[in-house]
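With one protein chain held back, the other chains of the complex are shown just where they sit.
So, chain A:
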Amino acid sequence: MQKSKKIVILGHFGVGKTSLIRRFVEDSFSDKYKVTIGVHITKKVVEVNADESVSLIIWDLEGTDEVQMIRQAYLLGTHGVVFVFDVSRPSTFQNLNRDLEIVAQKTPDTPLIVVGNKKDLVINDELQILLKDNGIKADYLTSAKTGDSVNEMFTHLATLLNDLS
């Protein structure tokens, strides 16, 4: 039986939310940055085990540097949240823990995955130091450009949501 699960992708602008979705859904990538306004919604069916699959309805929300301003309507009926930051731009994760608290308030009892994207732009050792220095615990470090850990992240979330329902 196929279940339908709505996930929203949040984070500051330019962190690569749309690129992560494009890599996951279409397995493609473009270096050209196109600002997302409002919301784009796509769907992808993910097999979570031999017998079950989950239809992920992915809401790609306009990036904002003020998480508090996210429209509540967009979050209605959300089953899971992915919060993305850009590991190469400190402004996108300097207030990450505060942002995550706000997201948790806006989507209570909803699984949340924290993703550091654009890992291809930084040296891993330096990245680990950077995360430690900023007190950040990222669930996944991804690269939409190379595809590194992108499928794993979405599949993990789909499995989690399937198990919870």
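Methods note: a residue touches a chain if its C-beta (ideal position, glycine included) is under 8 Å from a C-beta of that chain, and two chains touch if they have at least 3 such contacts; residues count from 1.
Convention: contacts and distances are computed from a predicted model.
Trainee: Per UniProt, what's the omitted chain called: "ABC transporter permease", "Glutamate synthase", "histidine kinase" or "Acyl-CoA dehydrogenase"?
Mentor: "histidine kinase"
Trainee: Per the definition of touch given earlier, which of A:41, A:129 or A:164 contacts the omitted chain?
Mentor: A:41
Trainee: Using the touch definition up top, pick the residue from A:2, A:68 or A:91 that touches the left-out chain.
Mentor: Here the residue in touch with the unshown chain is A:91.
Trainee: To test your reading of the contact rule: which positions on chain A touch the chain that is missing from view?
Mentor: 4, 6, 13-14, 33-35, 37-43, 57, 62-63, 71, 73-74, 76-77, 88-91
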